[in-house]
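Now for subunit A:
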Amino acid sequence: MNVPTAHLLYLSAGLFALGVLGFMVRRNVIVVLMCVELMLNAANLAFLAASRQHALEGKPALQGPVFAIFVITVAAAEAAVGLALIIALYRLKQSAETDAAAEMKG
Partner candidate 1 sequence: MELVLLTFLPLLGALAVLCTPRAAEGLQRGIALATTLAVAVLGVKLFLGYDVPGGDGAATPYSFSLPWFQLPWRDGTPTQVHFSLAMDGISLLMVTLTAVLMPIVILSTWGHVEKRVKEFMVWMLVMQTGMLGTFLAVDLVLFYFFWEVSLIPLYFLVGIWGGEQRLYATVKFFLYTLAGSLLMMVAIIAILFDRGTSDLGELIAQLGQTPLEQQLWYFAAFALAFGIKVPLLPFHTWLPDAHTQAPTSGSVVLAGVLLKMGTYGLLRFCIQMLPDAAVAAAPWMMALGAIGILYGALLAWAQTDLKRLIACSSVSHLGYVVLGLFALTPAGLSGGMLQMVNHGISTGLLFLLVGMLYERRHSRALDAFGGVATVMPLFALFWVFTVLSSAGLPGLNGFVGEYLILLGSFQSSPLWSVIGLTGVIFGAVYLLMATRKMLFGACTNPENQRLTDLNAREIVLMLPLVVLAVWLGVRPNDFMGKVEPDLAEVGRRVAVARQSTAALEPVTPLTEGVAAR
Partner candidate 2 sequence: MPSHESHAWLWWIPLLPLLGSAIAGALHLATLRARHGDPQASAPASLAPWIACGAMLGSFVLSVTGFLELRELEPAARHLASTAHDWISIGGLDVDLGLLLDPLSSVMTLVITGVGFLIHVYASGYMKGDKGYGKFFAYLNLFVFAMLMLVLSSSLLGVFIGWEGVGLCSFLLIGFWYEKGWPAEAAQKAFVMNRVGDACFLIGSFLLIRLFDTLDLATIAHTVGSTVSFTDEQALDMSLAALFLFGGCCGKSAQFPLFTWLPDAMAGPTPVSALIHAATMVTSGIYLVVRLNPLFAASGWVLPLIAIVGALTALIGGSTALVQRDIKKVLAYSTVSQLGYMFLALGSGAWAAALFHVVTHAFFKALLFLGAGSVIHGMHEEQDMHKMGGLRKHMPQTYITFLAGAAALSGLPLLSGFFSKDEILAHAFANGGLYYGLWAVGALTAALTAYYTWRMVALTFFGEERFDHHHVHPHESPLVMTLPLMVLAVLSILGGVLGLPPVLHVPHLLAEWLAPVTDAGNKILAQSPGEHHLSHALEWVLLGLGSAIALGFAHTGFHAHRHGTAQDEFFARKRPTLAATLGDAWTIDSRYARIIVLPLRMLSFLIAVVVDQFAIDGLVNGTGRTARDIAQHSRRAVDGSLASYALWMGAGALAICALWMWS
């Protein structure tokens, strides 16, 4: 693949921005959670793009993939906790919308 690293980073930025956008506009908690996953994937892509760049320059390049592995692991953990929280919310409110969790304010 003969693509400049910058283009990978552009893609990453786009994914990140979409994740951020989704997080801010969607009301369904599950979808919001998915948007977080999008952001994490964008980060991963950036890590790997950077790693590839460093590899091409002949520098040590393994930190990127390692971080990505950790990110994937943590993403799984977060997803699990997040979904458990959604279940807990749904039990109380019969809803998985963020509006159901807007009782406290001020």
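How these were chosen: all candidates are chains of the complex that A comes from, given by their letters.
In the analysis below, contacts are C-beta pairs under 8 Å (C-beta built on N, C-alpha and C of every residue); 3 or more make two chains touch, one makes a residue touch a chain; residues count from 1.
Just so it is clear, the model here is predicted, and its values are computed rather than measured.
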Thinking of the complex as a whole, which of 1 or 2 is in touch with subunit A?
2
Residue positions on subunit A within touch of candidate 2 in the complex are 20, 23-25, 27, 32, 98-99, 101-106
